[in-house]
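Let me begin by handing over the structure; questions about it come next.
Of the protein chains in this complex, one is absent; all others appear in place.
The chains carry the letters A, B and C, assigned in the order they are written, with residues numbered from 1 in each.
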Amino acid sequence: MTEPQFPPTEKTMDAAIGFEHLGAGDGHARGRFEITDSVRQPYGIVHGGAYAAAAESLASAATFMAVHGEGMLAMGQSNHTSFLRPVSQGTIHAEGTARHRGRTSWVWEVEFKDDEGRLCALSRVTMAVRPAPSAEGA
Amino acid sequence: MTEPQFPPTEKTMDAAIGFEHLGAGDGHARGRFEITDSVRQPYGIVHGGAYAAAAESLASAATFMAVHGEGMLAMGQSNHTSFLRPVSQGTIHAEGTARHRGRTSWVWEVEFKDDEGRLCALSRVTMAVRPAPSAEGA
Amino acid sequence: MTEPQFPPTEKTMDAAIGFEHLGAGDGHARGRFEITDSVRQPYGIVHGGAYAAAAESLASAATFMAVHGEGMLAMGQSNHTSFLRPVSQGTIHAEGTARHRGRTSWVWEVEFKDDEGRLCALSRVTMAVRPAPSAEGA
Partner (left out) sequence: MTEPQFPPTEKTMDAAIGFEHLGAGDGHARGRFEITDSVRQPYGIVHGGAYAAAAESLASAATFMAVHGEGMLAMGQSNHTSFLRPVSQGTIHAEGTARHRGRTSWVWEVEFKDDEGRLCALSRVTMAVRPAPSAEGA
């Protein structure tokens, strides 16, 4: 079996919105993205979809890394993001906590804060955990 | 008062993910995006955040256009997207229906289908409707 | 194998809130509850939890009946209910549609209307579908 490793993100949505993974382990994960036009909506504030996409990436990668070694893979099942504060400049800091790590699903809460530490958005991401096709053939 | 018009999207997240608005009115809205690397996750399928972002754009623009003439603006309040089918090629077609058009909030359901018309994702987007700052000063 | 049948509800939450199942099949299900004090909040309108509970019951029972014959069972995974219109008198009519019927999960949309047919609440219920313990031993 190949060693668990982080999926490459150069040619993915992470690159398109500038989302950067900062590490994951033990049910926690961190990341961030800079506020550029690629994550803004027409009024200049951060697009709701940028928070949702960042939460999805964070939870997916962290779940993948945790279950991959056991021949499982993680697939996003649902993403519910609430938008709490408009932000237009600086960096958005994401911090995720796995609230549930079940055999068939993981549930993450991801908090997004601005440079002053104020909560801007809150996501709940549900990941389905399923046997990896390659694992069965291995 | 300026005439209601569609906010420009060239320098926004819509451009980053290639989301195209195809028209809105009477509580309905349509759009689409092509599946390119900018909306893919590392396994090559459409990133959950792309659906969420597209739903957010569709609902925001359509609500804005409907309430702007009355001096109101629309702000995303929450976005709950369920991922139903992995897709890796072609175009994703979005169709939104306003299920509630209240004085202070609108609730949209947005369906995403692949080129064969199969449902891939489902979003519920809640928009807060508030007086526009400019409207008060006008 | 025993014949698929509706689980008894006399001694359950359905009885406590007066929720009545009116039939299910082919990805559709209907039910209703009368507005009595048991489903009211302190201001006299229908409690948000009554809609959520009714949606959960409707989707659970309908999924159970559809998958039970194949040795599977259905367990509620998440319930997201939006409250659109306060109602204080009459009957609430529920109509559910399965938007996704996958091998491991079903996703339902449930609409709630008052006696005049006005939309009062909207639920999305995700059911996990898993092998029934009894099926394995059979």
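The definition used in the following text is that a residue touches a chain if its C-beta (ideal position, glycine included) is under 8 Å from a C-beta of that chain, and two chains touch if they have at least 3 such contacts.
Since we're looking at a predicted model, the values are computed, not measured.
Engineer: Identify the residues of chain B touching the omitted chain, counting contacts across the whole complex.
Structural biologist: Output for chain B: 77-78, 80, 104-105, 126, 128, 130.
Engineer: At which residues does chain A meet the chain that is not included here?
Structural biologist: Considering the whole complex, chain A reaches the absent chain at 80, 82, 84-85, 99-100, 102, 107, 109, 119, 122, 124, 126.
Engineer: Could you pull out which residues of chain C are in touch with the chain that's been left out?
Structural biologist: Counting over the whole complex, chain C touches the hidden chain at residues 7-9, 11-17, 37-43, 47-50, 52-57, 60, 75-83, 86.
Note that in this section only the chains that are shown with their structure count from here on.
Engineer: Report same or different for the chain A and chain C interface, where same means the shared residue numbers exceed half of all residue numbers found there.
Structural biologist: same
Engineer: So how far apart, in whole Å, are chain B and chain C when each is placed at the average of its C-alpha atoms?
Structural biologist: Comparing mean C-alpha positions, chain C is 29 Å from chain B.
Engineer: As a quick test, compute the distance in whole Å between the mean CA positions of chain A and chain B.
Structural biologist: 21
Engineer: Between chain A and chain C, tell me the centre distance in angstrom, where each centre is the average of that chain's C-alpha atoms.
Structural biologist: 31
Engineer: Give me the residues of chain B that touch two or more other chains.
Structural biologist: Residue numbers touching two or more other chains: 80, 82.
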